[in-house]
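The complex is shown incomplete by one protein chain, all other protein chains being positioned as in the whole.
The letters A, B and C name the chains in turn, as written, and every chain counts its residues from 1.
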Amino acid sequence: MTQTVAQPTGLDGTAGRRLVILGVAASDCHVVANQLIAYALRGQGFEVVNLGACTPVEEFARAYRTHPEAEAVLIGSLNGHVHEDLRDLPEARRSGRIGCPVVVGGNLSVGSVKDPSSASRLYDLGVDLIVEDPDDLPAVLDRLRETRAEEARLARSPVS
Amino acid sequence: MTQTVAQPTGLDGTAGRRLVILGVAASDCHVVANQLIAYALRGQGFEVVNLGACTPVEEFARAYRTHPEAEAVLIGSLNGHVHEDLRDLPEARRSGRIGCPVVVGGNLSVGSVKDPSSASRLYDLGVDLIVEDPDDLPAVLDRLRETRAEEARLARSPVS
Amino acid sequence: MSPSSAAPGVLPGLRESAAYITGLGKPTVAAVLAGARDRGRVALQPRCGVGGHAEMKALLLALEAAAAPDVLTLTIDSHTRLRRFDRAARTLAARPRDLNGYPLVNHGWRRGRELNEAVGAPLEVRHGSPDPRALFDVAVAGGITSFEGGGISYNLPYSKDVSLMSSLAAWEAVDRSCGALADLGVVVDRELFGTLTAVLVPPSISLAVSVLEAVLATRAGVKCVSIAYPQGGHLIQDVAALEAIPVLARNHLPAEVQVHPVLHEFMGVFPRQRGHAEDLILYGALVARLGGASKLITKTYEEAAGIPGTRANIDGLRLAGRANSPLLGGLLSVDRDRVREERGWILAEVAEIVEPVLARDRDPAAAIVEAFARGTLDIPFSASRFARSAIVPKRDAEGAIRYLSAGALPLSRATLRRHHELLYGRDGSGTPAGSPLADLTRDINYFPHLFGEEPM
Partner (left out) sequence: MSPSSAAPGVLPGLRESAAYITGLGKPTVAAVLAGARDRGRVALQPRCGVGGHAEMKALLLALEAAAAPDVLTLTIDSHTRLRRFDRAARTLAARPRDLNGYPLVNHGWRRGRELNEAVGAPLEVRHGSPDPRALFDVAVAGGITSFEGGGISYNLPYSKDVSLMSSLAAWEAVDRSCGALADLGVVVDRELFGTLTAVLVPPSISLAVSVLEAVLATRAGVKCVSIAYPQGGHLIQDVAALEAIPVLARNHLPAEVQVHPVLHEFMGVFPRQRGHAEDLILYGALVARLGGASKLITKTYEEAAGIPGTRANIDGLRLAGRANSPLLGGLLSVDRDRVREERGWILAEVAEIVEPVLARDRDPAAAIVEAFARGTLDIPFSASRFARSAIVPKRDAEGAIRYLSAGALPLSRATLRRHHELLYGRDGSGTPAGSPLADLTRDINYFPHLFGEEPM
């Protein structure tokens, strides 16, 4: 992880408060990246609700209920168990209990030879994006926010 | 190679002079074992005509011509080339230019995984015996001499 | 936490297990360690664990056949560690390869015995469970004679909201069982996980936690303690830390308890290129030898990528095994004066940290819980809410791990001054230039950086 210079990130000139929910998947205790990411995002002007290690989907959903303005839920997983750990994600997405984009990063399968089906299995579970380098997160969050704003605009305007 | 205590080796009580022809195969320069074997056999009472490294079959045959009393020709080969190096042996045996048993020892094929057909290919070339441990040579030579004496006796007696 | 309802099968009693172990016809881990120490060898042990039972057996057999480690391992999967036995069961049924370890509780003690009987080396269970009681019971029933962890070291790095009080209680139960087994003639080795969170752990933190766990364990009846220290990467510091272990044992533990220094080959971020990883593996192994470790836990050249394949694991063991070469005597050495000085400081720091907790009139478990709450005991990068993680470690110019901030640790002024000087120079001239995050990241990526690998 290299550092990019912290930039106050505002979209369309609107500066306002930007919040993300961060945590590590349910069976996983690796928190070093998690803590560095929280520190870096805060430095870049984000409010970070960091749930830390061993966070079940249910706990992410509870945090989302408290913070419905969250721009994204960012989930790290290093131990290879991401698929089982996100097993309840489809239900949480379907029911709207997690209503913002879900971004996943880390080491996403068991073993030194990575499972090529890991990504598609994650998308099937309702993950929106897989991000490798945490340094990309601010840009990724900007993009996600833009897309959502665009979608909202389209939904509001009756032009088909 | 471990040492056995030198024993004056006599057969049937007969002590007499015992001679062997020793050498290393034609393309092969490994002489350490050769020199140790010569030293050891001499210590055990043998007369050793040591032709040393790089000895073609023809040179063994010439030595046999000079020493027809030789009990055996002992050929070492370490470099893996024993079969090509003994290519002229069948002819030398057939023609009687090597008229005593031929014993071979060493590293008898190329490669760290030894070729299981190596021994049979050597027997096909007219090798009488393959000996692994040079310490076994005195006993082997005793046995060979015994067999030859037995054969000679049988050949002489008209029984059967 | 309540005893597991998911642990299948009726377990044999301790007495039956002890008889089984005695009759197994192979040495216990404790015996292997004592033998290694007596012969001046470093015993070797891989980490290894896969989900499927047949695959686990094949893995152990392959490792033993090709690399003959002194001790073999069952590394347990993350679900089991956290008592999510139903999750482990589900993955085991659906996609066993998705498990990052062997779910021993689900497989059950009979299969543990089967594994045990398949190989000549004794087994250790390596896991990371704040409450390991179900796992321990199955392990012992399976004839396993070494069990890693402790109420601090397998809680704070491994879970988020298990209180120290409850994890210490769970581990006390385990340690009492070890005591009972010792009475039955079976000494179970208890390896304390001084590695903690593995990333930039100051030696005195690692050793202080291990001393506290060792005191608790031996009071509960444990007769063989392995004190594991994670290679930090600085030769003098690592050798000094290993050498401090026997001294700490003499100072804090009953004389009749066997204590073994153990080195964990570098546990932080590994270089990715194979040659670089191999350099680090050999380095770690040589440090174990120089520091007098009884045992070394090996890494592999696939460490950065993921759980290693069998081949990489074998190669890692073979390479580390060179540390036991009889040919290196004349060319391995370390500056013993510097080691002695560093060891003195480490011992002083450990004393400053543990002595308040071990003060005569207190219950050590309660004192530990309180100290972590107040931050007078602490670890960096805690996964758990029950430690403050106010410590900020930093590498000095030579790469040794120092306290940039010691949080609320009760370190003396002399100690703090030394760390400050080592980081900033006596005149403050060595003040690092980068941002704190950049500095910390570089220290975490010390070895990839040293080898000039591109940042991830």
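By definition in this document, a residue touches a chain if its C-beta (ideal position, glycine included) is under 8 Å from a C-beta of that chain, and two chains touch if they have at least 3 such contacts.
All figures in this text were calculated on a predicted structure; none of them were measured in a lab.
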Where the missing chain makes contact, among the chains that are shown
B, C
Residue among B:66, B:112 or B:157 touching the omitted chain:
B:112
Sole residue of C:245, C:286 or C:365 that reaches the chain not shown, by the stated touch rule:
C:286
Spell out the interface residues on chain C facing the chain that's missing from view.
235-236, 274-275, 278-280, 282-283, 286-287, 290, 318-319, 321-322, 325-328, 330-335, 450-451
Hidden partner sits against chain B at residues 1-3, 26-32, 35-36, 39-40, 43, 52-55, 79-81, 83-84, 107, 109-114, 133
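We take it that only the chains that are shown with their structure count from here on.
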Pairwise touch network: line, ring, star, complete, or other
other
Rounded Å distance between chain A and chain B, as computed from the means of their C-alpha atoms
80
Whole-Å gap between the CA centroids of chain B and chain C:
61
Sequence positions of chain A contacting 2 or more other chains:
none
In chain C, which residues are in touch with two or more of the other chains?
none
